[in-house]
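This is the structure I want to talk about, given as structure tokens.
All protein chains but one are shown in place.
Here is chain A:
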Amino acid sequence: MKVLVAVKRVIDYNVKVRVKPDNSDVDLANVKMALNPFCEIAVEEAVRLKESGAASEVVVVSIGPKACQEQIRTALALGADRGIQIETEELPESLSVAKLLAKVVEAEQPGLVILGKQSIDADNNQTGQMLGALLNRPQGTFASEVKIDGDSVNVTREVDGGLQTLNLKLPAIVTTDLRLNEPRYAKLPDIMKAKRKPLDVKTPADLGVDLKNHTRLLKVSAPAERQAGIRVASVDELIDKLKNEAKVL
């Protein structure tokens, strides 16, 4: 079985995010970028499936400018077999991403597609679901356990009330939650080998997808700085302030 993993290049979670002076977007110029943590979990799960014999090949795909090859190489160093970059300078929205991935799935015919449940930059949490709908394939989102069982997969999901286990018929789509696994550290020889693993570059045009944006980014602003607290003299004063100043009571 082939496993396809979609990965995204995002701002490193250690970096303090800066907003551009004109509030048009987050400032990403010369900022340290990294593999989206949920995508890293997706890669880890795919590699574990391969190591356990359940999967035969792990293909990793990313959409973005040439720089996103760094994240593909990171995934290759973690154990993926080959990479596909869909080159675009634009920042496609979730639906466009899902459409591009759907085309890759049609070409590659993987038994399982694993995606992070969301990226830590946009926090949309919708690409996996859209991909499932476009392909008309079963989806198991927020997975905390993935077990291949013959021609189906059992996905344990983290839901509000606890855990829910679904049986999905393969081919299927899975999105990862934080507790699915703990990604490994890349090994030095594997980082070296990753350089030589195959990486194909395609364009949206090659895939016959016209990138259209249905949403427009109007404004990004930094969260308001927290004001210093004050000490109140009595419970009455506190209630008064909550009622009349904060207006939350």
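Some observations on this one:
We take it that a residue touches a chain if its C-beta (ideal position, glycine included) is under 8 Å from a C-beta of that chain, and two chains touch if they have at least 3 such contacts; residues count from 1.
We take it that contacts and distances are computed from a predicted model.
Chain not shown in the complex: UniProt lists it as "3-methylmercaptopropionyl-CoA dehydrogenase", one of "3-methylmercaptopropionyl-CoA dehydrogenase", "ABC transporter permease", "Dipeptide transport system ATP-binding protein" or "Chemotaxis protein CheA". In the complete complex, the hidden chain is touched by one of A:192, A:217 or A:232, namely A:192.
Of the candidate positions A:31, A:107 or A:159, contact with the hidden chain is made by A:31. Of the listed positions A:74, A:94, A:126 or A:156, the one in contact with the omitted chain in the full complex is A:74. Although one chain is not displayed, its contacts with chain A can still be listed: residues 14, 29-32, 34, 70, 73-74, 77, 185-192, 194-195, 228.
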